[in-house]
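So that we are looking at the same thing, I have put the structure below in structure tokens.
Excluded from the complex is one protein chain; the other protein chains are retained at their positions.
When the chains are written out, they are named A, B and C in that same order, and each has its own residue count from 1.
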Amino acid sequence: MSELATAAHLEGETTGVENRKLGMWVFLSSEFLFFGALITNYLLYSNRAGFSGVYPAEIYDIPFTSVSSFVLLMSSLTMVLAHNALSRHDQNGARTWLFATAALGSVFLGGQVFEFTEFVVNYDMRLSSNPAASAFFVLTGFHGTHVAIGVIMLLSLRGMSRRRGGLSDSHGMNLELVGLYWHFVDIIWIVIFTVVYLLSAPPA
Amino acid sequence: MLRLIRGATVAAMALLLGACQLIGNEDAPLTTFRPAGPNAERIDDLFWLVFWIATAIFVLVMGALVLILFVFRDRKKEDAREPKQLHGSPKLEVLWTVIPALILAVIAVPTVSSVFELTGCEDDSMRVELTGHQWWFEFHYPDQGVDTANVLVIPAGEEVCLEMTSDDVLHNFWVPALHGKRYLVPGQTTLLRLEASQPGEFWGHCAEFCGLSHSLMRTRVQAVSRAEFDEWVAAQLAPANLPADGTPEFDGYQVFLNKGCTQCHTIRFDDEASSNIVLSELFNGPDLTHFASRNVFAGAVLPEGGETHEQALARWLADPPNVKPGSFMPNLALTAQEIEDLIAFLESNT
Amino acid sequence: MTATAERPATTIFRRPRSTTGLWSWLTTVDHKRIGILYGYAAFFFFVIGGIEALLLRIQLAQANAEFLTAGAYNALFTMHGTTMVFLFIMPASAAFMNYLLPLLIGARDVAFPRLNALSWWIFLFGGIFLYSTFIFGTSVPPVSPDGITGNLAPGGGPGSFNWLADSPDGGWFCYQPNCGPLYSPGTAMDYWALGIQILGLASLVSAINFIVTVFNMRARGMRLLRMPVFAWMTTVVAFLLLFSLPIIAVALFMVAFDRQFGTVFFAATSGGDPILWQHLFWLFGHPEVYILILPAMGIVSEVLPVFSRKPLFGYSAVVFAGAAIAFLGFGVWAHHMFASGITPVAQAAFALATMTIAIPTGIKIFNWMGTLWGGRLRLSTPMLFAIGFLAMFTIGGLSGVTHAVVPSDWQQTDTYYIVAHFHYVLFGGAVFGLFAGMYYWFPKLTGRLMSDRLGKVHFWLQFIGFNLTFAPMHWLGLQGMVRRTWKYAPETGLEPWNLAVTVGAFIIATSIAVFMFNWYRSKRRGALAGMDPWDARTVEWMTPSPTPEHNFSEPPVVTRLDHFWHLKYDEDEEGRPVRRPEADEMLAHLEDVGRHPTTPIHLPNPSYFPLVMAVGIPLVFYGIIYHTSAWGKALIVVGALIMLAALIGWGMEPLEEPHEAHEPEQEGVEEESGHV
Partner (left out) sequence: MSTTDHPTPAQYWKIAVVLAVLTAVEVALFYINRELELGALNAVLLITLAILKFVIVVGWYMHLRFEKGLLSRFFTAGFALACGCYLVVLATLGVVVIRGG
């Protein structure tokens, strides 16, 4: 009855993907549910009639947001270039591109701070104005928080690399992980930019 | 010891079933088993259909389980043989996938059709606007212009459409004899149709947790003949009687005016007298114009335990939050005399 | 990648070294110890939750009773439900998963041992945070939309437990807007919302950890479809957690923001939609109930075959049914909202979706019965509980199907009929299943057997008590007893059955006391179990009991399902097992090797940082509650700094200390593992 332990029996016990990388992908897949809820929330309220105060869609500054979206998109390029440089053992290149990525991310964040300030000061749209405003701020705010965490991670990677004269192989994995996270935050923004900015309209 | 416990279990189960049977006939005013109108009857039929199907499945599964336990129990005999190692049977898998699916299909058909039948209202049915408050129900009859609280009076044999909303938190209106539950949602309108086939009084309860006194948010529906209903409407539309000077009722009227009751409560007198009352928009409490026409009050909780309407009212006025924790009607520190006068006044508003 | 690649740049603290005593428990990253910690904590909360239930029952034993004040009652049912769900069943399942998952798949530890410790500490502090509401929380009277202040419940006498009223009192699903800032001012509800948020974080981290463990850490030959069913159910539950926790996280953030920072998501006065909360809550909440039951189903799937001396009938069907339940579980949430006024189309769709779940569940039930069929059933305590599960869960499942019949549900929802349903599935299902597991794996944990006699007394008392408590609730519900009701009028005729229910609850309590006594005594004086007391089938029994720190001296090379069984038994032509002549020798050998590994084994070193990190989190959350005050802000900063420090320490500390093998003989060999 009992079969022999042939090689075929023993195959396929692991994925071959490094633990942390697998963990990161698993985590990112759950983030869809997180941002999905926030976007749903915005979609529900963004065009409900009858709220007092302004609706976010009435006061978007599309050219401005387009530029900051573009900035974030390009930070994905620099991120992937950093990764590529490291895999070619180009420590300097990696450092530079990491810094560029963090810088672009910071520009994006700066843009968001500017946008929020603008909305509050010029249009008096606050967290408490109406559910649409609440939803807008909380959605974009959580995205911004993700970007900010990303920037901190990028900077600490870069710092580590400088202190130790380079990122080792295992830090290479760190860089790859931060990269995955960073790109993910970028694709979430791709969705937000389209759905929240370009497609949403105040109630007729 | 163990045998004792096991025996006791079997006995207890048998008792339980038997007792259910017995108490089934008991008079429980909120029971779902005595539907008194077409909507509740439809639900009741559906319930029993599903109940018997579920019971059949239960009996089969439990019967099989007990049988298996009995037959295959290891009797610790020396010569007992090891069991055959069965790993599964695709045929059986198909069987016990398909049969439940078929049973569910049988349940699904009447479920879906009755959902559509029992939701919403007929266009031409009489409307009543229902607003939930912590912790009482306010009824407004837009076509008749009647305002009342806690006791809903409807004509028997006719469909009434409740257009429901809430003034604060979620509530859930439920009169088991007439229909299932429906939420009262602040900022939204939900519909529930009620119809009682025969005149009668039916108990109801707020079923969604709505804060401190959720358990004391109850209601009554009184179904009356059409003629009685019309009479009732006419009586409700009449202004309250302005008591004559010098009577206890008049003293009560004065207390009512001076002790802040009017901040929250409305009593509609005829035009001239009304102008005496500064109706504050501050807060919406139950309309008291025909207070005494309602056999229960304060969320249909009072009177309770055999007390009279007056006794209950005295208890209420003395300290509302004591009767109903959290009540928005404050303890107004009324003296015994004031309470007595108020009772005289309010009880005269039939 | 190996840890030797780099030296730690700086070592701020010396690494913890103790292997016994308090410090060893505070710094452990051993999945078995973490499992034990989870287990005791969960049981502690079970007793707390149970005592809360007993207080509820005393109040309800009579009509119009005054034993508790309304405020205390509301707080107690809220904390009872919350405790049982989030602080008992979930961590108790996590205890089993932690202890067993690596053992079941032939691994030395989980993929991320330190993250595992972090999950545990976050859970513990989350629980403490939630319960600290009894000390720090406040309930103040609500103010009506028109600006009138409500009144608090009258205090009642000192015996009325009114001090309990200063704690969350919105029910375990915290419906809006009752739980919002307007109707539940005071901090109690903040403790609830943020406490659940912390607990969710712990579970999310665990979920990721378990998924990676299952996919990457299996022993050689342990293909997915050779994993024991409990490992499978752990995986399925991990995915359920992974995908449902972010939803409740967002929902809780929305509540917290409404309460703390003035957003108006659920404020009907500003146009917020209270029904949105219900969607988000149940979109999490329904998967959650399968999170609660699937581990128990996994346990039962392990116990039944062993005590029937037969393989699990239809293994792959049971596994796939589990996955199907999980998948379908994401599509039925609105069955909790049939009375909320959603459209008939939606009601019908969700009714159909709900009914379909009965099919995979039925597949499981029938396959379990197929397992029993033709077996040699040894009715030891674990088996009794597993069979109890089968019977009681079926009742709960069938009443679940009656809720799926929408118009019936309009009558049943928010009554004790629902309370009956979910206690049959939660207590009759999950709790019976967990007890089966406790009796079954107790020898693995302690090396001793639990007393079977006391176990049977426990079982029968619990079985009677359980049915006496929860069966009459069906009846009460249909007779019109709404749930969450502090008082009911004598005229409702509900009193006799309520009294019976209360008596039943106390019988359950007695049975639990018997269990606690049994556990305590057996740990000290139980019969020695040996390595394989039940003649079991799965590889965790291939290690000595109690399990040595390194689990397997030589991880098994798995050739088929029920690997261990097949090492012991061959089959004759009729398909009946025949014990291999070499079986006993093999067991003796395994026991010997298990205790005295021949090759050096490198285990992850203990670490302070998970504990330190977890300390920071409740501090930040306390800070958020009191963020308007200066010391609240200070708390946020302090908490954040602690977390940051822990993060830095964590990042610089390699998982395994390269030059300090923890036993002298064990130098040199590196085990491959992650670094987190």
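We adopt the following convention: a contact is a pair of C-beta atoms (placed from the backbone, for glycine too) under 8 Å apart; a residue touches a chain by one contact, two chains touch by 3 or more.
Model, not experiment: these values are computed from the prediction.
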| item | value |
| --- | --- |
| Displayed chains contacting the withheld chain | A, C |
| Candidate in contact with the missing chain, chosen from A:L43, A:I59, A:V120 or A:L155 | A:L43 |
| Chain not shown: contacting residue from C:F243, C:F393 or C:Y440 | C:F243 |
| Hidden partner chain, touching residue among A:G141, A:G172 or A:P202 | A:G172 |
| Sole contact to the chain not displayed, among A:L22, A:A132, A:M160 or A:V178 | A:L22 |
| Residues belonging to chain A that touch the chain removed from view | 15-18, 22, 25-26, 28-33, 35-37, 39-40, 43-44, 62-63, 66, 69-70, 73-74, 76-77, 79-81, 84, 87, 169, 172-173, 176, 179-180, 183-184, 186-187, 190-191, 193-195, 198-199 |
| For chain C, the residues touching the chain missing from this view | 215, 242-243, 247, 273, 275-276, 279-280, 283, 330-331, 334, 342-343, 345-346 |
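Simple rule for what comes next: only the chains that are shown with their structure count from here on.
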| item | value |
| --- | --- |
| Whole-Å gap separating chain A and chain C, where each centre is the average of the chain's CA atoms | 32 |
| Separation of chain A from chain B, taking each centre as the mean of its C-alpha atoms, in whole Å | 50 |
| Residue numbers on chain B that touch chain C, as the complex places them | 1-2, 5-6, 8-9, 12-13, 16, 20, 23, 26-33, 40, 42-43, 46-47, 50-51, 54, 57-58, 61-62, 64-65, 68-69, 72-74, 80-89, 92-93, 96-97, 100-101, 104, 107-108, 111-112, 114-116, 118-120, 134, 166-170, 172, 174, 176, 179-183, 185-188, 190-191, 203, 205-216, 264, 281-284, 301, 304-305, 320-322, 325-328, 330-331 |
| Chain A - residues contacting chain C, complex | 1-5, 9-15, 17-20, 22-23, 26-27, 29-31, 33-34, 37-38, 41, 44-45, 48, 50-52, 126-131, 134-135, 137-138, 142, 163-164, 168-170, 173 |
| Residue ranges of chain C touching chain A (in the complex, touch as defined) | 1, 5-6, 9, 111-112, 204, 207-209, 211-212, 215-224, 242-247, 249-251, 253-254, 257, 261-265, 267, 270-273, 276, 280, 557, 559-560, 566, 570-571, 673-676 |
